[in-house]
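Scroll down for the structure; my scribbles are underneath it.
With one protein chain withheld, the remaining protein chains of the complex are depicted in position.
Letters A, B and C mark the chains as written, and numbering starts fresh at 1 in each.
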Amino acid sequence: MKTTAQVYKKEAVKPIWCPGCGDYAVLSALQKSFTTLSLKPEEIIIVSGIGCSGRFSHYLNTYSLHGTHGRAVPTALGAKAARPDLTVLAIGGDGDGLSIGGGHLSHAARKNPDITYLLLDNNIYGLTKGQASPTTPGDYQSKTSPYGLGEEPMDPIPVFITYGVSFIARAHSFNVKEMTSIITAAIKHRGMSIVYIHSPCVNYQALSWDKLREQTEKLPKGFPVKDKMKALEPAYSKEPLYTGIFYRRTQPVLEDRLDRITETARKNRHGKSIGMSAKEIMEDFR
Amino acid sequence: MKTTAQVYKKEAVKPIWCPGCGDYAVLSALQKSFTTLSLKPEEIIIVSGIGCSGRFSHYLNTYSLHGTHGRAVPTALGAKAARPDLTVLAIGGDGDGLSIGGGHLSHAARKNPDITYLLLDNNIYGLTKGQASPTTPGDYQSKTSPYGLGEEPMDPIPVFITYGVSFIARAHSFNVKEMTSIITAAIKHRGMSIVYIHSPCVNYQALSWDKLREQTEKLPKGFPVKDKMKALEPAYSKEPLYTGIFYRRTQPVLEDRLDRITETARKNRHGKSIGMSAKEIMEDFR
Amino acid sequence: MRRNRPVKHSELDFIIRIAGEGGDGVVSCGELLAQMAARTEFHVFTFITYPAEMRGGYSMIQIRLRDITIYSMGSMVDCLVVFNQQAFDNSIEVLKPGGVLLYDPAVVDIGKHDHEYMLEPIPLTMMAKEATGGSLSKNMVALGALSYLFGADMEMLETLMNERYASKGEEAMAKNHLALDAGYHAAANINLDTNFRLADLKPAGENYMLISGNQAVALGAIAAGCRFTAGYPITPSTSIFETLTRLLPLVGGRAIQMEDEIAAISAIIGASFAGEKVITPTSGPGLQLMTEQLSLASMIEVPIVIVDVQRAGPSTGLPTKTEQSDLKYAVYGAAGESPRITLAPTGVEDSFYQTIRAFNLAERYQVPVLLLLDQSIGYRKATVKMPDFDKLSLVDKSEPRKSVSIPKSSLISIVNRIEPSTTELEDYMRYLDTDDGTSPIARPGTLGGQYLATGLEHDERGIADQSPKNHLKMSKKRFRKLEFITKQFEKNPIEFYGPPDAVIGLIGWGSTEGAIREARYHAEKEGVVTRHLHPHTISPLPSRQISLFLLRLKYLLIVEENLTGQFAHYIKAKFGVKSIGVRKCEGMPITSDEILKVIMKVAGIDDEDNCTSL
Partner (left out) sequence: MRRNRPVKHSELDFIIRIAGEGGDGVVSCGELLAQMAARTEFHVFTFITYPAEMRGGYSMIQIRLRDITIYSMGSMVDCLVVFNQQAFDNSIEVLKPGGVLLYDPAVVDIGKHDHEYMLEPIPLTMMAKEATGGSLSKNMVALGALSYLFGADMEMLETLMNERYASKGEEAMAKNHLALDAGYHAAANINLDTNFRLADLKPAGENYMLISGNQAVALGAIAAGCRFTAGYPITPSTSIFETLTRLLPLVGGRAIQMEDEIAAISAIIGASFAGEKVITPTSGPGLQLMTEQLSLASMIEVPIVIVDVQRAGPSTGLPTKTEQSDLKYAVYGAAGESPRITLAPTGVEDSFYQTIRAFNLAERYQVPVLLLLDQSIGYRKATVKMPDFDKLSLVDKSEPRKSVSIPKSSLISIVNRIEPSTTELEDYMRYLDTDDGTSPIARPGTLGGQYLATGLEHDERGIADQSPKNHLKMSKKRFRKLEFITKQFEKNPIEFYGPPDAVIGLIGWGSTEGAIREARYHAEKEGVVTRHLHPHTISPLPSRQISLFLLRLKYLLIVEENLTGQFAHYIKAKFGVKSIGVRKCEGMPITSDEILKVIMKVAGIDDEDNCTSL
């Protein structure tokens, strides 16, 4: 099936992001990736968190779940584990994904479900109007750091590398084309993929846009994406700020492991791979 | 004041760990460290999580808080921020600290309070009788992975390095002497220190004890503790499994930053560092 | 039509308690005995107490055998086996005068109690050491002795032991058998008249299982069609998750251990959104972490089942002890107006059927359903009749809006979600405002069924809409489900026990049913008749049934295991009636004697109008 980006758009709902918000570009790139991959909208589940970025699920003509703050990833993981036949994505902001929801990432990475997580970093809490997020620079005077915060901002990509996430990339709202190809690769990747996207806020510019744009540079061609130690250096680099795929590896995915468990369980029980009925199960308890 | 380990022991309460449990060694090392540092028991706060390891707070004659599952670190952080004059420790197991409480660590690391966190890893949920923890090997058949888990166990030390924890070490219940000196150094360190301790369980040996003991080796003398990239390699190594201090750096601590904020706030308001009364504060709202 | 079943009298009622400390193996010893009994025509009921610590602390198993259905652990025991002094001290009060006391004389000082009981010293530790070289197998010495006394079928016992200890290795198994033998022979000179020999009893029909309440929940979930669970271990619920983890793959289902309870409930919400029937088991502390996601489930109307095996609280509390103190949380514990359903099974068998019912209600009405067990049901084992699987049916797809019936062993119907029809898909409204508040829910993959499920207030299409009128309309829609369910209840027959003209009424919930039944039975023997209502649905309450029950009552006793009378408070909020609280808050189940005492006291009140004077 060949589709157009139009198919994925929910006609009835107009995005209410501020004019100029970086999230528009991400929405557009995502729709283009779907088109490229000829996905059927009814076979996509999108789970989003809470924040400006959490509004994503409202704008797509897919099966969409706009849950609570910080829980997009475990929710998406459950959806994928239950329905391996669907394409499942999670989307959220830096507050949603790195602060309140940060504890879920390392465990999702260890389970490695075949989901794609778009983490939209604007270095601020946008929706709640300008409080510090885990990536807000230490000297920025946000509403909750009127005298400067002084905390060290987090470096998400190195962290994802040590979590063992099986696909890690960075994109930028300035470059929809590159973002589209990265998101496409991420969805194609079998396993948990994180696309970490700089998607600046026009209201609270905790990081200077212009500086961000200037510093951005693509990872060199032929970058060794399978070597986590080599990935760490560009992952830490601020100038240049690299975009592209930092790390990728092949690793058994959750759904397949669950299938294998089913096989093992049945073999242990019968010596063969046949399912049992509830009745048969209960007879074991006699 | 010179004290003895005896001072820190709560006479009225006898530990109820299984005979041979690794946690006994940690308790003894901790008491020795207190002695070495001549700390006053009434100036120590110990916060522990839930688990066999969570029982720590019961056995020490300090101000002790045995809270809920996974919250020892943010609780200890609050205590230290409120009372910088006290020595504050957090203690918990691999389930407590890496699973349910895992989300708090990166943020505590960014804030860098001067607390010491002892993370007792036995590669299992001991207290609840043998379920898989984040560090349980993928092939171990625990009560919640009767067909083998297949999940990748977590590598905590590399993760702590990318979190920017300002002091990271590994110790082992087999070697109380080394553990004592590491804990002592951790408490002395100004900033957030994590001592990651292999403290095996006699009931559920998810990792073979003997193998663990065999593989353990001290970090070489003169190991460059200030270089996080260099720390990563031995941090990932399983054979040998290194003990010692992996990483240490000097970084402003939370309590000092809070003091600086007070200074700044007052200077902004008055041009000088004097405190205000509630009455003066309210007059600003007239 | 009121049911007033005649209480069947039993010819046999025998209770054994085996007590020691954590690590002594008393539970294994008792469970093997119970398993043997369960293979006979006897009914079996076990109750377990164990310490929260890994080592030490009081541990016991109590086994009751009857030739009719058993409703409680009973009060006084016929035979007591104690492994140490603490076990003796804690248990001796419950030994019937004339009962048999087996004890290890090396460690138990029986003091001045000697005259009331039949004393049978058995040097458990010494005999274990003699037979095996170590004291570990002393529980097998005890089991051997009990096997002799109760005339066990030793072949069957050996098989059961082999199954249980297969993973311990040859050597350990051999030692167990040696110890068992020693105990068996030592008991030969004990004179105990039990009226029965297990080996001589008729074997049970093929249709009984010996399962715990927690296992009943896991089996109920499987029978209801649940094929997904995500959980996080917590005492005393863990065995539900462990059982599901072991069994689900066999029926093609999936189980995932998550990093915490928030992730667990998130995962089941995701899986339910994706189209599966889902469950997560937990206990009070974990349940509290799920609160925010429970409200989300109410708002996006996704079916989920949550089991709370209650333990004594608050906070970490008494993790291995029983209490009925999460009721107020279950009914009220959410921010905003979040409709949900709460069910409370009354025993092991009922746990199976209420679990099926929980799924049926969740799927039919698209709300979170909370199943409130407690430690005493969860850990108790009982003989449960195998349901008749030929009588298991799927609710007809053409009648998706049929109300949900209460499953019983002879008739279980399984309910699935209402899906949108092809016509409905043409202009699909996920949150269509219907008469019963429930709207068709599209399964991902269905073309045209795409929708947004958002925790923000939304309109019938699922589009965010925060206008005053829409909020009112959709809030009403969500609550209409509960109103509808309440109305459905009115069609059910009134079910309470006892004569409608009895002026003393008892209301209880959950695990206290058996103790109340027994107390009523004894009260009746003393000439005091009572009525008893025990709703399985805690919220929404079956209002008409309760109102009718309350009619013409002079004294209302509300029985519950907590301090503040949570159920009484709730009943008063709904029906305005005062009640006399029969409460226990000690981490232990209330006994029929404790209830009987209050009944008799109330029966003796002269001033009949003053029912709050206790």
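We take it that contacts are C-beta pairs under 8 Å (C-beta built on N, C-alpha and C of every residue); 3 or more make two chains touch, one makes a residue touch a chain.
From a predicted model like this one, the values you see are computed outputs, not experimental measurements.
Contacts of the undrawn chain with the visible chains, over the full complex, involve A, B, C. Of the listed residues A:G22, A:P113 or A:G126, the one in contact with the hidden chain in the full complex is A:G126. Note that of A:S64, A:S99, A:N112 or A:T262, the residue touching the chain absent from this view is A:S99. Chain C residues in contact with the hidden partner, per the touch definition given at the top, are 51-52, 284-285, 287-289, 291-292, 295-296, 298-300, 308, 310, 312-321, 323, 325-326, 328-329, 331-338, 454-457, 466, 468-469, 471-472, 475-476, 479, 562-564, 569-570, 572-574, 576-578, 585-588. Listed here are the chain A residues that touch the chain not shown: 16-19, 21, 50, 52, 66, 68-70, 99-100, 102, 125-129, 131-132, 134, 143-147, 149, 203. Summarising the interface, chain B meets the missing chain with residues 10, 12-13, 40-43, 45, 47, 50, 57-58, 61-68, 71, 74-83, 85-86, 103-104, 107, 111, 254, 258, 261-262, 264-266, 269, 275-279, 281-283, 285-286.
Everything that follows uses one rule, which is that only the chains that are shown with their structure count from here on.
Which two chains touch most often is answered by the contact tally, and the pair is A-C. Here the spacing of chain A and chain B, counted between their Cα centres, is 30 Å.
Those residues of chain B in touch with two or more other chains are numbered 99-100, 102, 134, 146-147.
Within chain C, contacts with two or more other chains are made by residues 246, 249, 259-260.
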